[in-house]
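Shown here: the complex without one of its protein chains, the others still in place.
Here the chain labels run A, B and C in written order, and each chain numbers its own residues starting at 1.
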Amino acid sequence: MDVIDIPLVLAWVREIAAAVEQQEARLTELDSAIGDGDHGSNLRRGFTAVLAALDTLDEPASVGAVLTRTGSTLISKVGGASGPLYGSAFRAMGAALPGETADPAEFAAALAAGLAAIRKLGAAEPGDKTVVDAWTPALAAFERTADTGLAAAAGSAAEAAAQGVLDTVPLQARKGRASYLGPRSVGHPDPGAASTELIFRALATALGRLKPSG
Amino acid sequence: MDVIDIPLVLAWVREIAAAVEQQEARLTELDSAIGDGDHGSNLRRGFTAVLAALDTLDEPASVGAVLTRTGSTLISKVGGASGPLYGSAFRAMGAALPGETADPAEFAAALAAGLAAIRKLGAAEPGDKTVVDAWTPALAAFERTADTGLAAAAGSAAEAAAQGVLDTVPLQARKGRASYLGPRSVGHPDPGAASTELIFRALATALGRLKPSG
Amino acid sequence: MKKLINTPDTVLADALAGFAAAHPELAVDLDNRVIARGSRPAAPKVAVVSGGGSGHEPLHGGFVGPGMLDAACPGEVFTSPVPDQLLAAARAVHSGAGVVFVVKNYTGDVLNFGLAAELAAEEGIEVRTVLVNDDVAVEDSTWTAGRRGTGATVMVEKAVGALAERGAGLDEVAALGARVNAASRSFAIALTAATVPAAGKPGFDLPEDEIEVGVGIHGEPGRRREALRPARELVAEVVDTVLADHDLTAGDEVIALVNGLGGTPLLELYLVYGEVHARLAERGIRIARNLVGNYVTSLDMAGFSLTLTKAGPELLELWDAPVATAALTWT
Partner (left out) sequence: MKKLINTPDTVLADALAGFAAAHPELAVDLDNRVIARGSRPAAPKVAVVSGGGSGHEPLHGGFVGPGMLDAACPGEVFTSPVPDQLLAAARAVHSGAGVVFVVKNYTGDVLNFGLAAELAAEEGIEVRTVLVNDDVAVEDSTWTAGRRGTGATVMVEKAVGALAERGAGLDEVAALGARVNAASRSFAIALTAATVPAAGKPGFDLPEDEIEVGVGIHGEPGRRREALRPARELVAEVVDTVLADHDLTAGDEVIALVNGLGGTPLLELYLVYGEVHARLAERGIRIARNLVGNYVTSLDMAGFSLTLTKAGPELLELWDAPVATAALTWT
């Protein structure tokens, strides 16, 4: 059966941490162009703390417990805009996944809950040049392809997120720091959208590597 | 008769002012290397004020009156090390030239009085990498050649001053700001010595251009 | 990058340790990253708490002390503090009369302070938030993140702190903060970019003869790039931009802050102040009080911001009230 279980969700979060660590400089560079140059270090600080928090989390009772702990740690350690936004998203995903496993539809619902949390907190619409612009198409792709299997769905979500990042380039930002630049925000990808792509790519990587046990 | 009269001494000071104006950037550059980068602007400010002061000086009673006014103005307007030093030198020269004219020997004595004032105030020895290292050889050359005529004497004084500037290059400064650099002051000409060369060159220029009237 | 730091990751921890050592009169919680006053109030009073990313010093830690803030929470460089930190601060200084959060309007700050306010409320600590959004370089629109909070933070924190000191109630203190913010407008010009330690290089490249106009305090580029011009002309543009968005008329009085962004010598800031003073005088606007110096900085950025706060007798009295902090002290 094609399910997400606790080892897999742990692997996902660890893949995000590894990707953030590896891409820190690029994220910071993107944020230097239209923000304040800290998105990479913010997320690295956050996911370093998440790794430590997960190490102390023995025997998580559910898939959601891992994600909730991840979200709480991000909220406690990141600060900035991305800390509460991603933190709330992971907490919302955690709340949506109370079982020891989750099937593709349940997982899609959790991803949707994550996006809803981001949009509730940040009030960004699609097209505002934020993480929403990567998460929204990624979620749609995941939902569309969920019945083709988790790995395939995650892969198409990652591709859609990547396209979402590219699609932020011509946008003028209306939320976050980039909005201060007005028209000068046009022509650059949004750093938060780029980190959202990493999150979905990490999911695909984790799913491709780990054979789900459930 | 080969004398320095009031028009000539006025012409001298004006030549200095013109030379300082023209060489300001170079003097400042020399001072940036081993000092604080203000020698050119200091002297320009001073000699601009001197020109204005001389304009209000109607009918100077003596050659010395012109030089005394020049020195007082420099003291009042330049500040820094060079203001009091050059100012005192011109005042001392002024005091040594109470007549309406001065012959070469009298003028040589005035130049010597100028140097004495600088040395009394600044306590620099030859070899300390200061104005003294240009004024001393210039004075010596002037004295040595005074009986060949004023213009020739001024010319040889200017050449000797130029050599004096070159001779400051290998010296380690013991007075003024350059002394703070210790061995790193070696390898640069002294800015004050360079401006002293300008002063003697201006004398030669004035003497070459103006036929003394006395 | 040339900075007096150990590693980019430890800048805040190391600097905060230094701040704690330098100010034994304050209570600095190095673990929670809270700078609080050294002693608790004798009677319950409204506690004023602020915070924000580091790199803006002396804001906010330099404004903790009698007459101004009760506590400040420094975040990482240019990164808002986290809710845990803000909650720890609220707990530390709450004396029963509630807490006012002074929040500069940035998404990160608004979200983190917002989460902290919820957590505090769950613990029975009443919180009011004063939002500072004075920067006229940014369009004020409900569809965007809105205007940034910059120099007016000083006026808001001073006034709010003074009123809280007098024993005013929570709503009254918060309302004053909102009024002071509403009476304030700012605009800034940068001559150089700031270098975030973790980024390791300047946020933008700026040619020798160009400036960024309408910058914020996070090293981001401004609204547009212009040629460097004499200070008088630049100041004229800044003053006129601020006035265009202000409701000041001849005869009005203001508190003026000529604020250095971190890398500009005080000599130049005074020169700028002189031009501001002259330009406002031409328009019949009198500077009743002023501050000239580095108060709301952007790391090593060269440039300045101007903040004008319309000031009636109420605000002037609060402004003049005694204050004893690391960065602002008078009696």
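Everything below uses one rule, namely that contacts are C-beta pairs under 8 Å (C-beta built on N, C-alpha and C of every residue); 3 or more make two chains touch, one makes a residue touch a chain.
A quick note: this is a predicted structure, and the numbers were derived from the prediction, not measured.
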Taking the complete complex into account, tell me which visible chains touch the one left out.
B, C
Can you say which of B:Ile6, B:Val78, B:Ala193 or B:Ala206 touches the chain missing from this structure?
B:Val78
Residue ranges of subunit B at the interface with the undisplayed chain
28-29, 32-38, 40-42, 45, 75-85, 121-122, 174-177, 179-182, 184
Absent chain, residues of subunit C that touch it
1-7, 11, 14-22, 54-55, 57-58, 62, 77, 191-192, 208-209, 211, 228, 230-232, 234, 258, 262-275, 277-278, 287, 290, 292, 294, 297, 299-300, 302-304, 324, 329-331
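Keep in mind that, in the parts below, only the chains that are shown with their structure count from here on.
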Chain-level touch network, classified as line, ring, star, complete or other
other
Can you work out the whole-Å distance between the CA centroids of subunit A and subunit B?
75
